[in-house]
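Here the complex is missing one protein chain, while the rest keep their positions.
On to chain A.
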Amino acid sequence: MKRLTLILVFFSGVTILSAQECDKTLTGKVIDFHDGVPLKEATITFNNKTIVTDNNGTYTINDLCAVSYAFTVSHVDCNSQVFTIDMSKVTTKDFYLEHHLNELQEVKVSGENHTKTLSSQEETIDKNIIEKYSNASLGDALKEITGVSSLNTGSTIVKPIIQGLSGSRILIMNNGVRMQDMEWGDEHAPNVDINVANSITVVKGASALKYGGDAIGGVIIMETNRAPAKDTLFGKTVLSGSTNGRGGFLTSKLTKAYESGMFLKVHGTLKRYGDVEAPDYVLSNTGIFEKGFSASFGVNKFTYGWDVFYSFYDNEIGVLEASHIGNVDDLFNAINSGEPDIIRDFTYDIENPRQEVTHHLGRVKYFKRFEQLGKWTTQYDFQLNNRLEFDIRRTQELDKIPSIDLELTTHSITSDFEFDSSEKYKFTTGALFRYQENFADPLTGVRRLIPDYEKYDVGAFFTVEYDLKENLILDAGIRYDFNHIDAQKFYLNSRWELRGYEEDFSDIVVDRNVIGSQLLTNPVFDYHSISGTAGMQYIFKDDYEFRFNYALSQRAPNPSELFSDGLHHSAARIELGDLRIDQETSHKISLSLKNNNQKWGWELAPYANFIQDYILLEPVGTELTIRGAFPVWQYRQTDARLLGVDAKVYANWHTNWKTDHMFSLVKGQETEDKQALINMPAPNFNNKITFAKAEWFDFTASLESQYHFRQNEFPPNIMVFSPSRGQDILLEINTPPSAYHLLNFDTGMKFKMGDESFLNLGFTINNLANTTYRNYLNRQRYFADDLGRNFLLRISINY
């Protein structure tokens, strides 16, 4: 694999000339720090002179004076380094350069061939796309990637879906830290501010074992830029405003770096929108108020470095008021009426039902490089996630108290060593220790949906990359994880009996006489998970790349799957977990074949994912209460298979004209009875035409067409008893909405403002035709249409 580098040129200003005799000679070699290999064609620059090393990496500099010189040593595959040498004392000197600079990708030119894994399907979005979505969420931006869709609750709660899988099957790495933000709930969006990241990579499967073994769906890796080792101050501010939601957004980043390797970075984000609007009406109570802040400082040296990072995220999200339903009759009426039953005038106020989530993340990281060996990295991270869900309750006093108040605290220590000194092999090995504690506040006055628990995770992995030939690389890895969960869970006596837990779990009962006909139990479960991967990358005919990957992955059930029990007020459904739920095991085979050249390029990426004991949540019936009947959603395990393909093509038709085409399809069904799986993304087909002219201040304009097919494969609907009608009715809870087509327009220009600064102007129109549509993967599709037309103006300044 070729590695390109930027050569940074440093100026030498240390030399002091004097009238001494200048007959000194300096000889030595330029050597790769990692593997000790001499580097040929390295350059040594001083006082406008340049010396080049020979085939053995050797150099000789004649006619030097007996003073100090600053030599800038550069090589095409390395970062340049400056060495100051006093020629009155030294006659020989070997210079060591960092050949395998593994943060390279973060300063690389886009389009460069760097990836997180060698053999699995993956794709990266760069800072330009992140900027385009800076006012939106992670889940929105990732939809630029083929095969990534989202599970929405309205337009503001967006959970990414990778090749049909979401939630706990997707692992999100935020600046090197695995997010622990209660990803188990359908209406729990990732608690990350997309503006922290400079690049986001999606690995579509479990093969990035370094990050975790349970990523059956995939891994999302958000990364920031590495601060350069030079005296500099730079930053960026993005300001945007939208008509739909009548709100705006501001984010600012600033980086201060020193030649010594010291750096300081800060970032802040503020986002405020009112009610958003469908083409025909206001979606009442859909405002959002988001605040994000992060700061980091540290030292980034060649041989070692450390940093301290802290980020804070707070989001208050209104939930469509019409989606608050009382019972199954309301749901039935909502599905059949086609219009929300509560439509008010536009407002910025966020009322109940609403969510308020805060996430604190702190990290301390240290790395050290060892000559001719590799790099050791160790980090400790701390996360505190608090989730409050406020609901419409029986009295106004109760409305002020959240119905759900969960506090999740996580401490993790990870350490890994990357052995990268060999040209042919690269080994990485590492370990993880994690402690997590969940506290459910009893003052909510609502029985806990997720119980108090303590959890310990221990993991270890080993991966290897082997360059078999110049164009053929093999990779493989194995990982073991141990999870131990110790919960304190109250059950209603009646539920305990009905689920048959008395027969199977009577030994975990701690107290049988808890107030309110309840019993207290202490479920303790251990899970041992093995994951592994093997694959190859083969490059042929110069511009073709073929990848093959097999990944085995095991995921232990999350607390929601095990312990959910009772009425989830904000979802107006009874959710039932099952203590008997065990790990799910996935075998995924993925292929990718791509060709990129000047004229055009394409990629075809089919995959098959066979999941044993796949855990799913589905409607099974209703339970009758004084408030009417509520739908019951129950977790169940079944063998499933997901087959799909992601495809894309681009073509440069003319200097200024380019088109992009993306298609993705996934079919999920239960292996045994071929029944369709719930919440599988419908096929979609995107086409985009772009006009770009660099002479007109980097002018670009594009028109995008998104066609979303109807999902024709879905599980059967359920018959429910309607008390008010006194009869059974068919509740079309699973029927997907119709296909739809959206048009989006985007244009931008870039103006230079001085040497380093420039200003970007962007203008976007989403849903240009103001099309009325509903999305199968939006949980509010029962109640209201999706977003109408939106004009968005964006100004960003880099300085």
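The criterion applied here is as follows: a contact is a pair of C-beta atoms (placed from the backbone, for glycine too) under 8 Å apart; a residue touches a chain by one contact, two chains touch by 3 or more; residues count from 1.
Here is the rule we go by: contacts and distances are computed from a predicted model.
Set against the options "ATP synthase subunit b", "Amino acid/amide ABC transporter membrane protein 2 (HAAT family)", "Type 1 periplasmic binding fold superfamily protein" or "N-methylglutamate dehydrogenase subunit A", the UniProt name belonging to the omitted chain is "Type 1 periplasmic binding fold superfamily protein". Touch with the chain that is not drawn comes from one residue among A:226, A:447 or A:710, which is A:447. Contact with the omitted chain, checked across A:239, A:373, A:431 or A:520, is made by A:520.
Touching the chain that is not shown, out of A:630, A:714 or A:740: A:630 (per the contact rule at the top).
Only one of A:74, A:224, A:255 or A:327 touches the chain withheld from this view, namely A:327. Those residues of chain A that touch the chain absent from the view are 299, 304, 306, 324-327, 329-330, 341-342, 364, 366, 368, 378, 380, 382, 392-398, 401, 409, 411, 413, 435, 437, 440, 442, 444-448, 451-452, 454, 488, 490, 492-495, 498, 510-511, 514-518, 520, 566-567, 574, 623-628, 630, 723-724, 726.
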